[in-house]
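All protein chains of the complex are present and in place, except for one that has been dropped.
Coming up: chain A.
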Amino acid sequence: MHRPSGRHCDQYKNGGACFTRLNFRSRRRVGLRSRKSCQTASIATAEVSTQARRHADAQVQTETLEPGAVAPMSRHDGPRLAAFLRKVEAMVIRELNKNWQSHAFDGFEVNWTEPQQTVSCLHTLCYPPAQGQGLHVTGISWNSTGSVLACAYGRLDDGDWSTLKSYVCTWNLDRRGLNPQQPSVVVEVPSAVMCLAFHPTQPSHIAGGLYSGEVLVWDMSRSEDPLLWRTGLTEDAHTDPVYQVLWLPEPQHSHRFQVLSVSTDGKVLLWQGGGAGQLQLTKGFALLMQQLPRSTRLKKPPRGETEVGVTAVAFSSFDSSLFVLGTEGGFPLKCSLAAEAAAMTRMPSSVPLRAPVQFTFSPHGGPVYSVSCSPFHRNLFLSAGTDGHIHLYSMLQAQPLTSLQLSHKYLFAVRWSPVRPLVFAAASGGGDVQLVDLQKSSQKPTVSITQTQDGSPVYCLEFNSQQTQLLAAGDAKGMVKVWQLSTAFTEQGPRETEDLDQLEAQVAT
């Protein structure tokens, strides 16, 4: 080993390079021999693992819970729920018992609104050109919002095919500056309009039945040509005056409606608004004397007439396929939309006509001009006839439950009150509107409102289902009066529905 001679040898480390400082003197020039070594600095190593992140775009949205959906009742909170119930049960039972025996609230009534003591006339509406022609108000209807009143002008005592022009007028009662002699919309109609019905949800659609047998539907919000649909004078249409029209929800789509019309030619027809402004017949029923069920003895029809003239219709508020018809023969009929039996008629029709009658009730002394089904009881309905009597029938028996004589003249319309189960109103040929409250007296009317000064008949009346204190009535002088009823007629008492049930049970036995 040859060590370089020298004193010392320094080595400097310098990041891989190396310097050696050699301090040596060579004695002999033998040869320069140096020993070098180098060393790299330790390599720093570290172990790290990485991962590429994967991005994904996602959107989240909560669904609004349907109002009817209830979260499934959880059965997990058993013990805590049991402890809670144990704790409160005693207190609740004690309160229930105290309540049952308490007389603390007997006779205690709160008045939320100003009580109205008497019936007063709010508006007197008329259309002078129609009055000038001597037209009568034959039909009135409130719209779905309860703020627009429409009336139809025609004549109820005309015997011939008149070419009398008539009118349908509407007044918007909530508008300021209401001019009672100037309706907001007037539609001229080529023939006399016998009845009107506003659409249940569309505030501006209204259907009307004409003396000529046509059914028309207008849209009052269109100013140029309000006529939407018409049946036209086809084979399908009625051949006699249409006495009542109604809107019915369609069986599959309950937000769309069809028009039902009844007429003295014995047909009950269901129309659907089709394209090109034409009403298409979807279902039809024909009533014939020989197909009526023999629940009661009926007089033999004169001159071998077989058709049963229908003058009024009312649907049950509890069963949407059940309806009651009032007839010229004076006997109400219970019918069903779902009837399948074919009617043995030779009347031409594009849709097969069926016989809908299920039951015949015992007759009045004259034609029935109006029927009304109770909105509070599934079996009760009223009928008003030209004998001046109101009959209260139950769907379950042919004889009426009770019979009230309200007038010595004809009765043209009867309607149950939409808020008080025991109250109804009737329009009489003597010129008054009679309000009967079965709770107070079942023999005579509670209030009798005189509509016309000279005793000309009141032909139609309708309660306002949105503003329940209003009652509109139209008379033969061409005036429509809107009456504001006293609070007694608009506030439901605590046990009225039970009282109505009791009345039905009591009288039926």
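Going forward, a contact is a pair of C-beta atoms (placed from the backbone, for glycine too) under 8 Å apart; a residue touches a chain by one contact, two chains touch by 3 or more; residues count from 1.
As a working rule, contacts and distances are computed from a predicted model.
Enquirer: Refer to UniProt and select, among "creatine kinase", "DNA replication complex GINS protein PSF1", "Alkylglycerone-phosphate synthase" or "Dynein light chain roadblock", the name of the complex member that is left out.
Expert: The chain we cannot see is, by its UniProt record, "Dynein light chain roadblock".
Enquirer: Looking at the whole complex, which of A:82, A:122 or A:505 touches the chain that is not displayed?
Expert: A:82
Enquirer: Kindly note down the residues of chain A that lie in touch with the hidden chain.
Expert: 67-71, 73-74, 77-78, 80-82, 84-89, 91-93, 95-97, 99-100, 102, 105-106, 492, 494-495
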